[in-house]
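The complex appears here minus one protein chain, its other protein chains still in place.
Let's turn to chain A:
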Amino acid sequence: MKKTVWKDVLLYMVLIILACLFLFPLVWMVISSFKTESRIFMDLTSFNAFLPTDFTFANYSAVFERIPFFRYIITSTLYVSVIVVLGLFVNSLAAYAFARMTFKGRDVLFAAVVALIIIPFESILLPLYLIVDELDWLNTYQALIVPFIANAFNIFMFRQFFLNLPKELEESARMDGASTLRIFFQIVIPLSKPVFITVALLTFITHWGDFMWPLIATTDESVRPLQVGMQFFFHQPPVKYGHIMAALTMGTIPLLLIFLFFQKYYVRGIASAGMKN
């Protein structure tokens, strides 16, 4: 009995040390965002760095004065949401065709789509830029959205799910004379909520973190997403610790909310990604 108590104490000690290691940068970020610049430096050499020794909103108002922070958030939310919504439509429809419909060339086409998963985005960056430039889309929302609507991996995920649905409901609806499109919207989609939510979530998180493409495709502030905006702010003099920490803290909130609301689906989503093999 005594042995297990010691084991628990030891475990807690390891856990607490690790938790400090994982949390200290984030705690420092949030706490510092509410301190004056001189206070941040003063506290740096003591444990006060992690304690609220000062309280001011000045850093936050300074961020809003120096950069259009809300606009960055709105731009990011808008373009990522449109990718998610259009992507759900386009990819699930394609996946349904590959899972349930029989037509000439279907299997070849699906194999080709799956093969595309392997292509790393980084290797098509420059030609994609040239294509988007040719379309006259640089510095537009189209440039941020359209290339990312169709997603080979998401088609694959949807198809896997559709294949496992029982066919009977769809077949009886067909007997009643329902069209394929109607079957898809009225029967298949309601049955497939989990996969829709998982794909939506993973797509949102992926594109929320987009950096390289928006950096290249948007030079204009009117379509600059949050990640690029923060990078610019980081290099924009004068560099004030407090201002940057306030911007970073606010920049963390949207994704934090997503995780809080969709925690269950997210964990299931990444777990299913792990089980795929």
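Note that a residue touches a chain if its C-beta (ideal position, glycine included) is under 8 Å from a C-beta of that chain, and two chains touch if they have at least 3 such contacts; residues count from 1.
What we mean here is this: contacts and distances are computed from a predicted model.
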Chain excluded from display, named as in UniProt, from "Sulfite reductase (NADPH) hemoprotein beta-component", "Fe-S cluster assembly ATP-binding protein", "Hydrogenase iron-sulfur subunit" or "ABC transporter permease": "ABC transporter permease"
Contact residue for the chain not shown (choose from A:P120, A:P166, A:P190 or A:P237): A:P120
Contacts of chain A with the absent chain, listed as residue ranges: 8, 11-12, 14-15, 18-19, 21-26, 28-29, 41, 44-45, 49, 90-91, 93-94, 96-98, 101-106, 109, 113, 116, 118-120, 122-131, 146-150, 152, 155, 180, 184, 208-209, 211-212, 216, 227, 230-231, 234, 241, 244-245, 248, 251-252, 255-256, 259, 267, 270-271, 273-277
